[in-house]
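The complex appears here without one of its protein chains, the remainder shown in place.
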């Protein structure tokens, strides 16, 4: 089974627990090397955040479960990198066309 | 026969199997070093993803077959890099003109 | 508990104490390696600044308390990086779409 | 005679042979180090691709002949780099003006 | 007291002393490693310049005093970097949103 | 006499000799290290190209003469770099303003 190197998630979450607590909890997951939590929309009860998780072999289900345990809902899985090395998505001529 | 170093595919797929499963399956193919699966459109039954596969000698047919076995349809092959080294496509003066 | 590597804050503050004083005070916090304070709006009594704090293990509560002690109000926590390494947020195909 | 280091071609081709076959064939040419084939328009019978060929001394005529043998037509030669080192085209103040 | 590594100032100044003289005078201040003076608006009597000062421990008051002694008025302090290392301000998802 | 390191020319030329021949001829000039020929407009009889020539000490007159011998007309000399090191033109605050 090939290793997951990066996951980018679009997540809706309540204001509590705070984003610092959510980021810390994901950073504590085994085989996660680092996590970036970026806010992009704030509503009265909820906020939308983009969560980028990197590691040598990220356990997708554990990340999902951690987010859900803290009240978050994953709207979409925007990017996944799998395999032995990191492959970045880059704009092709077709994308620009 | 010259080696394939990178393939970029525009793929339509059902929601199941998940993008994590598809990326993992492609990452498991022999001679694939890494794969990036990026979502760009979600519909009720299907989603459109851009898949970038890199390796020292990627077997195009195996990649195609893996995607089709998981229910995906390749809409277009947007970029191919072949040979001994990676040559990037760059904007020319003509493209900008 | 995973380490906080970077915090980006949107802050409303009075003109006094000055931005140099606020930046210096945050830079003095234990385990803070550096701070960037960037102005983006000036009003008669107040100004809006974006504060980026980096360190090996930034104490979020101490940063918050320092800002509040100097009369600032944190409007939003725009980015948090936690874990063993720095993970940057990058534009995905979905963001550009 | 100075060496050709890079050629960028705008090519119209039929759907068959496939882009993977065309890229492979160009990658097989003597003194070609790598080739990038990027799609930018698809029609019913034909497609437009941008082909970037790099090598220590690319044989322009062999590249042309290979493309024509596979049914392609070169619409324009958008960039040529010749000499002992690679010189990139960069936007001048005049271009931006 | 944490060290000031960079200050960016928006300054209104008379045409005389010249920008070369002002830049030289700031470059002469103790612990200043370098200064960039960039013009962005010219009026009949005055001009607006953006002054970036870097050093291992820039004395903000000395910089201010030097500018005022030469007839300049600091309109705003647009950026301050303090601490042991340089932290750049970067666009967050929230800024782009 | 200071050395010329780079020349950027806007050139109008007939379709024949081809751009590959023109680039090769310039690449053959003594002290030229490399040349980039980029197409930006094609008309019935003529085409407009941007030619970038780099070397340790480029002989401007020889480059000009070579282009004219091949039927080209230099419309403008868009950039010249002279001296012991390459100095790039960069956008200033005034340019952006």
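Here the chain labels run A, B, C, D, E and F in written order, and each chain numbers its own residues starting at 1.
In this text, a residue touches a chain if its C-beta (ideal position, glycine included) is under 8 Å from a C-beta of that chain, and two chains touch if they have at least 3 such contacts.
Given the structure is predicted, the values throughout are model-derived calculations rather than measurements.
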item	value
Residue numbers in chain F that touch the chain omitted from display	1-5, 7, 60, 76-90, 92-96
Chain not shown, touching residues in chain C	38-41, 50
Chain D residues that touch the omitted chain in the full complex	92-94, 97
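In this section, only the chains that are shown with their structure count from here on.
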item	value
Distance in touch steps, counted as few as possible, from chain D out to chain E	2
Fraction-based call for chain D against chain A, same above half, different below	different
Chain whose average C-alpha position is farthest from chain A's own	F
Cα-centroid distance, chain E relative to chain F, in whole angstrom	39
Distance from the mean Cα position of chain C to that of chain A, given in whole angstrom	22
Two or more partner chains touched - positions in chain F	38-39, 50
Chain-level touch network, classified as line, ring, star, complete or other	other
